[in-house]
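All protein chains but one are shown at their positions in the complex.
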Amino acid sequence: MPHRLLKFALRKDHPEPRMFRAPARLEDEYDAVIIGGGGHGLAAAYHLAKDHGITNVAVLEKGYLGGGGTGRNTAIIRSNYLTPEGVNFYQASVELFQDLSRELDLNLFYSERGHFTLAHSPASLRTQRWRAEVNKHLGIESEVVGPEFIQKTVPEIDLRVGGHQAPICGALYHPPGAIARHDAVAWGYARGADRKGVEIHQQTAVTGIELRDGEVAGVHTDKGFVKTRKVLSAVAGWTTHITAMIGLRTPLVIHPLQALVTEPLKPWLNSIVVSASLHLYVSQSSRGELVAGASLDPYELISMRSTLDFAEQLGGHLLDLFPCLGDVKVLRQWAGLCDMTPDFSPIMGTTPIKGFYIDAGWGTWGFKATPICGKTMAYTLAHDRDHELIAPFNLSRFGRFELVGEKGAASVGH
Amino acid sequence: MKIIHCPINGPRPLQEFRFGGELRTMPDPAAASDAEWADYVFNRRGEPGVKREWWCHVPSGTWFIAERDNRTDEFLRTFLHGAGRADG
Amino acid sequence: MDRRLPPRPGEWIDRGRSVEFRFEGRTYRGFAGDVLASALWASDVRLLGRSFKYHRPRGLYSLAGHDANVMVEDGRRTNLRGDLLPIVPGLDARSVNTAGGLERDRLRFMEWFGRFLPVGFYYKAFHTPRLLFPFYENNMRKIAGLGRINPANTPDDSPKDYAFCDLLVVGAGPAGLAAAIAAGESGLRVLLVDERPRPGGSLAWQTGDSANGPRLEGLLARVRACGNIELRCGTQAGGWYADHWIALFDDRRLTKLRARATLVAAGCFEQPAVFRNNDLPGVMLGSAAQRLIHLYAVKPFDRAVVLAANGDGYRVALDLHAAGVDVAAVADLRREGEPTELARQVAEAGIPVHHGHGVGAAIPGAGKKRIRGATLCPLDSAGNPRTDRAQRVECDGIAMSVGWTPNGGLISQAGGRFVYAENVEQLVPSILPKGVFAAGRANGVFDLDDRIADGTRAGLAAAAHLACTDSSTNGTPPAGPERIVHRGPPPSHPFPIFADKGKKNFVDLDEDLHLADFANAHQEGYDNVELLKRFTTVGMGPSQGKLSNVNAVRILARLNGASINDTGTTTSRPFHQPVSLELLAGRRFHPLRRTPIDPWHARMSAVMMHVGDWLRPEYYPREGRSRDVCIHDEAANVRRNVGLIDVGTLGKLRIDGPDAAAFLERIYTGRFGKQAVGSLRYGLACDETGVIIEDGIIARLADDRFYVSATTSGVAEFFREMQRWALIWGMDVRLSNSTGQLAAMNVAGPHSREALHELTQTDLSPEAFPYLGVREGTVAGAPAILLRVGFVGELGYEVHVPASYGLHVWQSLVGAGERFSIQPFGVEAQRLLRLEKGHLIVGQDTDALTTPDEADVAWAIGKGKPFFVGMRSLEIVRKRPLSRRLVGLTFANGTPLPEECHLIIAEGEIAGRITSIAPNSTLGHPIAMAFVRPDLAEPGTAVRIRLDDGTFSEGRVAKLPFYDPESARQR
Partner (left out) sequence: MTMPETPPRRSPIHDLLEARGAEFRVVGGVALAVRFPTAENHADVPKSVGLCDQSGLPKLGLKGRDAESWLANQRVDVPAAIYDSRPLPDGGVIVRFGTDEFFLEGGVGGEFVPALAAELESRSGHLYDIHREEAAFVLLGSRVGEVLSQTCALDFRALPPRRVVFTRVAGVSCGIFPDSADNVPSYRIWVDYASAPYLWETLVEIVESLGGSVVPSPRGRV
């Protein structure tokens, strides 16, 4: 029995201190203001303090910690991307994740499950091989596997997909693919940043950004104005709201992404299973629930409403793949917001506006990048220069028509 | 499921429609600078608010324009391309 | 011992039909109409399940579908709610989530661990050392979870329905019935649903008054009398979606309802009190006891204590008394007690009432499998129990009637808001979205007559609303009768929560959360309702917090010293009750498209492959020949004799009108203005970023009539874009997508001319009908468009005819080609032939970023054109040096061959990618197409390709095409 638990048992009162303070009021000035108290913003705050000694930092969250994409995604972590730029970036993130529970002294339930991307056609198998080869070239565990391997690893899968659609002819298999307890990632970074002196202000909404001669001079909030020369926008699905405040044009459009969770079941599904052509991804949480999602909603919307269409489609596709789940009950459906880019790669780093830094374009793949975004964006703020890992993702790439083609031959992310 | 009022086919469920993205005006390719052209090709007005968008009723192949609030998903009005110009 | 009561009016069981079933391996009897929990309770079984975390004994609690601890599996299905599951003959139910059965569950030791497992403990332990976590997690996962999946199970694909009505009324209780009648009688098409198997709602069980039976009958009679009300029982409104799109679930199917307005009269969920051991079998909601008595005729206890904070509790006491239960005491949390008539009746029944008292604890019996007593404690001024002055009462049951919360999930899903109202000490709807109405207890109205009046009011309001939305002007409806406001003392207690040193007073039974957990979470900084929910997981269990969220918010509000309204509530999401995947999925439609030649392919037992929605012949298998050999032979026969392929899936478009040529010049990269009538040109199309998205053949039939082919999987989207561009540019063109309307086949090979000649009057001589020509004529009597194309690099004709003639023409060609040994060939042979010819396939040899320069098809771009889609972007792209180019590769026979998408490696860097490969071409050696770095694009350059196993294959860059460079054969 870990000593931590004994400690709880033997103390009469509850021994745990607050994980993060609730500062009474905003200071007049900060060295940096981070908009967004999700995983990315909190990780950036943590690394600003830890790596660069910049602690006079305020994280402004209009709602509650991890209430956006961090708390709404399906917590899949992987690095089997298509472009070398993407693979290197996400691999650095996976490596940070693997040691993050220790680093933050919080059990994030980082659980390596193995990640299948199913191929239902020779064309999609080609794309999977493309990914596998790029991955292997960069030292990532990733390979194309045949139907037999899939069946052996996940016996419940019906490779014929019900018989009315193209059968499964193989998959990209990525053993390090993992899931984690997403909320805890935000809490852990919040505690870490808080202990290093960062101020976290929840229920504090940014209402404007003050520019002087085209440079950031401060931030207006519903709790008053604060001076600062550096602002990081780390609000994913709410980015267009922030960029509109300073007239910064980007390719970002917001789409909802929906997910659902079933009643808890005894463990049976150990892998993460993704099927692009069925618009489906599913894993089983450590609580036993099946957590499943689909591809983006088909039109722009900055609202987190649910649709029945989604639940019907996903229910159908789950049964196409796992016919034995007919009796399994869906508890709850919900939605999050995805800030999509044309090339399915993020938009990170410096912008034409001095002092305004952006961490956006997280679409459906933001959670897995949390640690590396924190590290690289902190570096970028500290040095006012893009960290080399994120240089390819600078907003300026569109002006140069130098896209980072994660879309490949077009397939869904997650 | 949303109901969308197609100017030709009347009120229909969302599943009969396809979203066509924001209504954009192309700058004169000859006159536009590279930067202006890239802005036209890639950048979008993605911020919250009422937008003019293309929608297509698939079964009948009818393209039309909708004014929609992308926060509430409320369709304020729909009209055929060109018809909307007169009144703004 | 049989706890069944004598027959009573309105009971839901059919005593004529006795049902034998099994639970945990033992046989019991009940009646048709019983649910598992009622039938077991009737047989004096009280241990019905174990809890999620501590495996504490749990019994019947709400009997309203929220008893998440009473979950069973029946051999096919799992996680079935014991308080919803009807018993049927042969039912063999076993409790989920036990180790070695319910009685002696080996996991009951978990409770002893409880003190070691504070809230969120798992975040704080097991993660170090890192290597051990997988071991810990494995065991945690085994302990967590409820039922097991049944791998042998197969889903029923029950059909789904669409339905339509003016007004949906949710809940067939007094308010709902009255609302439906009011709306129906004012002419609306009303659908009235209730999740219970019979209508009546609380009239059927709560108000115990003998007048209620007739009263219910009266309301139901009016519903029946009114022609336009449809009543559906056993139907839950699972979720509200945009524009009154509502998911209705019964036990068989999902009905997708489109209503014009929604009226929620779904009543309330009774809320438990929190005290020590408030979770043990025998402690239940007052409404559960009443449901047992009135619906299932089961005597809940022998000796009971009623914990009351409202008149409903006194009603419960009287019902228990009438059912022969010895009611030992009513503990009324209210110092002033019950002001109504009920107080007198209870006194007359000789039931002792203790004002200002609460229950300090339930006293467990052996193994905690039932209770044997309760401690009654006076409450101090702060409302805390004085345990020092506790008096002990023997009893085997405690019924709790301390308050309610509205069943308003649909209202908040529709965007409505709730506010905490002091006059009822609970949430009531404050903002109702347009077209959404609330009535009855869901609306904070509790008196029976008031509820009926409120239902009528809401029904009329809905009618008025729809009436004036009809008369176009979406003005607000005329105000109906005044909103009815609750009179008398509040039906809910503001804080029915009693602290206890130990950790056995449960707030959330699904998740085994007790009071201390909330204080601890709060101390750690989870002081916001959403954070608290996520950290403690309160409300995340199977009953989705229906019995715990309200108390959780009350606790948090106290901890924050804030009001309920400032503390807020968590948002309700679909579904009202969990819904099985097979109901959600229902019957699925998988549309498939087939060409007119499909029956013939079937007769030849061709191997079909899915291409988008289409089925196409991949190849035609032959006895004793491998797939590769068949494909190779099909291709070889095209080169040697003549082959026939079904290309009916190709996009087939008509572009007509005065501006047709000008339009095509804007869509495609090439020039068509001067294209001669009767001729073909290759068409290449880019998107606005300059990326290749389509290619095809453009045939000019007349000055103002073009016939255009497009790719199988791209045509639908591409045609839609064409339609949009035509609108934007305001050009005078008529666009038609005839893809499915026309059959198309390609007869290709040295003998194709002779074969076709038999069937047409069109002059096929090279002079009259040269390569890249198009003619309109007839083939085998059918009107046809003939196109001389060279996709596979041989003399060939594409024959396009109306679909209804397709099979006839195909068969005629097969017949006419017989003496030239014509053979069908499939998609794979065609891929091989076109590869030999160096023709790219968009989507295989190009990707999401490929430009014409990279694909080496810049020749297809018309020089000096003023505009085409993507042109301006290509100008910008061309300012950068080219990063890759599509080239041909040849391989020496015997070398290990790469597969498509294997990478070309140069100086340890990625320098390209195989896009297409043909291991056994008709050229006698393997060939491929690949992207390579421009410095490697020179013909003759050797490139190394890494294979799966890390070894390398070597190929040489070759000039395209590989086959017949002068294109002599196809002329």
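Per-chain residue numbering starts at 1, and chain names A, B and C are given in the order in which the chains are listed.
Just so we're on the same page, a contact is a pair of C-beta atoms (placed from the backbone, for glycine too) under 8 Å apart; a residue touches a chain by one contact, two chains touch by 3 or more.
This one's a predicted model, so the numbers in the text were calculated from it and none came from an experiment.
Seen in the complete assembly, the chain not on display touches B, C. Here one chain is not drawn; of C:Lys256, C:His294 or C:Arg788, the residue touching it is C:Lys256.
When you scan C:Asp2, C:Asp161 or C:Glu422 for touch with the missing chain, the hit is C:Asp161. The residue from C:Ala390, C:Leu807, C:Ala860 or C:Ile905 that touches the chain not shown here is C:Leu807. On the side of chain C, the interface with the absent chain consists of residues 159-164, 256, 258, 587, 589-596, 598-599, 614, 648, 654, 656-658, 704-705, 732, 734, 736, 738-742, 757-759, 761, 778, 780-782, 802-808, 812, using the contact rule stated above.
The chain not displayed touches chain B at residues 1, 8-9, 12-13, 15-16, 57-60.
Going forward, only the chains that are shown with their structure count from here on.
Separation between the centroids of chain B and chain C, computed from CA atoms only, is 27 Å. Separation between the centroids of chain A and chain C, computed from CA atoms only, is 22 Å. Residues of chain C in contact with at least two other chains: 241-242, 245, 256, 689, 873, 876.
Residues of chain A found to touch two or more other chains are 305, 307-308, 342, 400-401. Of all residues in chain C, only 52, 76-79, 97, 115-118, 121-128, 130, 133-134, 137, 140-142, 144-156, 160, 239, 241-242, 245, 247, 254, 256, 413, 516, 519-520, 523-528, 530-531, 534-535, 537, 542, 544, 573-575, 578-586, 588, 590, 592, 609-610, 689-690, 843-844, 847-849, 873, 876-877, 880, 899-903, 905, 910, 913, 946, 948, 950 touch chain A in the complex they form.
If you check the complex, the residues on chain C that touch chain B are 241-243, 245, 256, 258, 688-689, 720, 723-724, 727-728, 730, 737, 866-867, 871-873, 876. Within the complex formed with chain C, the residues of chain A that make contact are 1-2, 4-6, 8-9, 14, 16-22, 63-67, 71, 84, 98-99, 101-102, 106-112, 120-121, 123, 126-127, 129-130, 133-134, 136-137, 143-144, 155-156, 162, 164-166, 181, 183-184, 187, 202-203, 262-268, 286-288, 305-308, 311-312, 314-316, 318-320, 323-334, 342-343, 400-403, 405, 407-410.
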